[in-house]
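Input: one structure, supplied below.
Omission of a single protein chain aside, the complex is shown with its protein chains in their original locations.
Entry: chain A
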Amino acid sequence: MSTSNANFKNKCVTQVNCIFCESLLCTRGMKAVLLADTEIELFSTDIPPNRTVDFVASCYSTESCKCKLRDIACLKCGNVVGYHVVAPCKPCLLSCNNGHFWMFNSEAVSTLNRLDVTGLNLLLWGDLPELDDSENEESESPLEEECIRPTEYHGVHVTCF
């Protein structure tokens, strides 16, 4: 569901770090553009990064679309690093998107393209196992990949490209 689209399989898996305090935010990032404004670049991920970020403030919507959003901040330094789509709007739902709900603002993060097992090639999203499968795909990853589908979406394709 999240990465079944062929386009996304060839994208690089990036490691996302907080630019303010250098702490690790996420090991499964994907560079993407905002559907509502393709000038804006950001990094998205499918799994809620639950030990590295947490919500701040309350839900809000932007002028560009009616998706319900909520900001997330780095747990180490408290600075806002991105947002989470709590509930998507219909137009975004129906358009082509990568199905990720967690976004990092590119100015708030520093990223690194990850390498595969051999250490010679770039790790691609197509190489990553599906979410429903095993969780122990990257043993050296400090971030525990948990196979928890965010329940509020009930398996809906969402948001941003």
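Keep this in mind: contacts are C-beta pairs under 8 Å (C-beta built on N, C-alpha and C of every residue); 3 or more make two chains touch, one makes a residue touch a chain; residues count from 1.
Criterion: contacts and distances are computed from a predicted model.
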item	value
Record-based protein name (UniProt) of the chain missing from this complex, from "Glutathione S-transferase", "Histidine-containing phosphotransfer protein", "Muskelin 1, intracellular mediator containing kelch motifs" or "SKP1-like protein 1A"	"Muskelin 1, intracellular mediator containing kelch motifs"
Footprint left on chain A by the chain that the document does not show	20-23, 54-57, 73, 75-79
